[in-house]
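Got a structure for you, questions after.
Every protein chain of the complex appears in place save one, which is left out.
The block that comes next holds chain A.
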Amino acid sequence: MDWEKRRRDAPRRVTDKTGGTEGASHRQLVLHQSRRKMNLKSERRGIHVDQSELLCKKGCGYYGNLAWQGFCSKCWREEYHKARQRQIQEDWELAERLQREEEEAFASSQSSQGAQSLTFSKFEGKKTNEKSRKVTTVKKFFSASSRGGPKKAEIPEAKAASPSLHRQASLETDRASKEFIEFLKTFHKMGQEIYKQTKSFLEAMHHKRELSIEEQSEYAQDFYQNVAERLQTRGKVPPEKMEKAMDQIEKYVMTRLYKYVFCPETTDDEKKDLAVQKRIRALHWVTPQMLCVPVNEEIPEVSDMVVKAITDIIEMDSKRVPRDKLACITKCSKHIFNAIKITKNEPASADDFLPTLIYIVLKGNPPRLQSNIQYITRFCNPSRLMTGEDGYYFTNLCCAVAFIEKLDAQSLNLSQEDFDRYMSGQTSPKKQESERWAPNACLGVKQMYKNLDLLSQLNERQERLMSQAKKLEKDLIDWTDGIAKEVQDIVEKYPLEIKPPSQPLAAIDSENVENDKLPPPLQPQVYAG
């Protein structure tokens, strides 16, 4: 029914669209005439264009336009419409095919048709439900692209690409469902029951979207438990197969639910993510020595392992299924064990492992760490988390994060002053270690530390200069003050007194400037005679 509706819709939308630029047919004629005039004009101006190139490709006699790929507006509209129809048809066929495959999967697993026809029709009903959902999304593509205006219409190929791009996102979901159906085939009759249960669970989850994440988590855990019980009691599935079945169910369900239940807005997961991220950034200065990490990164093999471990733990965020996320943690842990083993030349124990994992987390700063941990704890099959190797490594990761959050001076064997200084970024303990850089360390980083070194030296010298200048200034002030004081003292001690001249004659003499030019005073002479 929906399909019919869309068929009717599609041409109308196309009309709307071209109508926007072109309008009804009587307007076309006018436009054509004016355009013809323009073309003639350009011809007269000496630009050579072959007359036949200007005409509509369909040969209707009207002039064509490049914007319509050489068609006249009327023919273009027809062509465009056809292309549209074809594409819609193709899209629909694809959707149809997917549906059919799903149905076939179950038809083939039907052992007796008669008894189950009732349940099967119900099953069909759900199918159509889903079908209509799919169709509406397809419709969305078109209405969205048709709003894109005439520019997009020029290149029908590009248009075809846009919905497929859209489809990319759900590609993983489709693949997951295909795999799931393939897998369920091996369970024969039981498979259909599981499928039904899974479907109704997904639908119920859809309605529970408003609820708190804890309730949703609880519901999912109940679902896991119910399915497991059903498989065990009714399906008599052997334990080896059981685990695989549970994994497949989890994969199918969680690929679909991921975007609704990972870091949902109703929780403060995001805030916590940011807090952890900030915390790890603030701890960038922590060295392997401080954590007593038994890993020597100067050995190329070891640093290789460290890089791999970091890559794995970062990759965790890109996975959708909790189990895949766990697998990333396990892979990361294995690389850590290798790194320790190469360094110490003996097998690692938990005493070595946990510090190294902490170091890797600090170094990698994996995105959305807290959200991922929460998502896994909420939606992973619980038996996976509490037992088994994956669970063990996951628990270690939880410990590492908890430790990082609580980490203090004591846990790094540092004094409180040093810790505070490093945390505030005043100094970096790495500075003293710059001499011991591994030969393959990044040149830029080396240069940076060299520059940091220089800067801190400069800073020191500047501070010294400043303090000396201050001292000099003070000295100068003290000196002038001292002199002034001394002078003052002397002035006070020996006040200036002008005494009246006591020897006026001498004074007269002394006032005589030309005294020495005078001949000596006459001396009495004795004459004989």
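Throughout what follows, a contact is a pair of C-beta atoms (placed from the backbone, for glycine too) under 8 Å apart; a residue touches a chain by one contact, two chains touch by 3 or more; residues count from 1.
Heads up, the rule we're going with is that contacts and distances are computed from a predicted model.
Enquirer: Look at the options "Vacuolar protein sorting 55 superfamily protein", "quinol--cytochrome-c reductase", "Trafficking protein particle complex subunit" or "Ras-related protein Rab-17" and return the one that UniProt uses as the protein name of the missing chain.
Expert: In UniProt, the chain excluded from the picture bears the name "Ras-related protein Rab-17".
Enquirer: Among A:Y258, A:F337 or A:Y449, single out the residue that touches the unshown chain.
Expert: A:F337
Enquirer: Identify the residue among A:Q99, A:Q197, A:S383 or A:T427 that touches the chain left out of the display.
Expert: Missing-chain contact among the listed residues: A:S383.
Enquirer: Given the contact definition stated above, which residue among A:C56, A:C72, A:V237 or A:I280 touches the chain not shown here?
Expert: Residue touching the absent chain, from the options given: A:V237.
Enquirer: Of the residues A:Q197, A:Q221, A:S428 or A:S456, I need the one that contacts the missing chain.
Expert: Per the contact definition at the top, the residue touching the missing chain is A:Q221.
Enquirer: Considering the complete complex, identify which of A:C60, A:L274, A:A402 or A:C442 is in touch with the unshown chain.
Expert: Residue touching the chain left out of view: A:A402.
Enquirer: Touching the hidden chain in the full complex, which residues of chain A are there? Just list them.
Expert: Missing-chain contacts on chain A: residues 108-109, 111-112, 188-189, 214, 217-218, 221, 225, 232, 236-239, 272, 292, 337-338, 340-341, 345-351, 353-355, 370, 373-374, 377, 382-383, 385-389, 392-393, 395-396, 398-399, 401-403, 405-406, 410-411.
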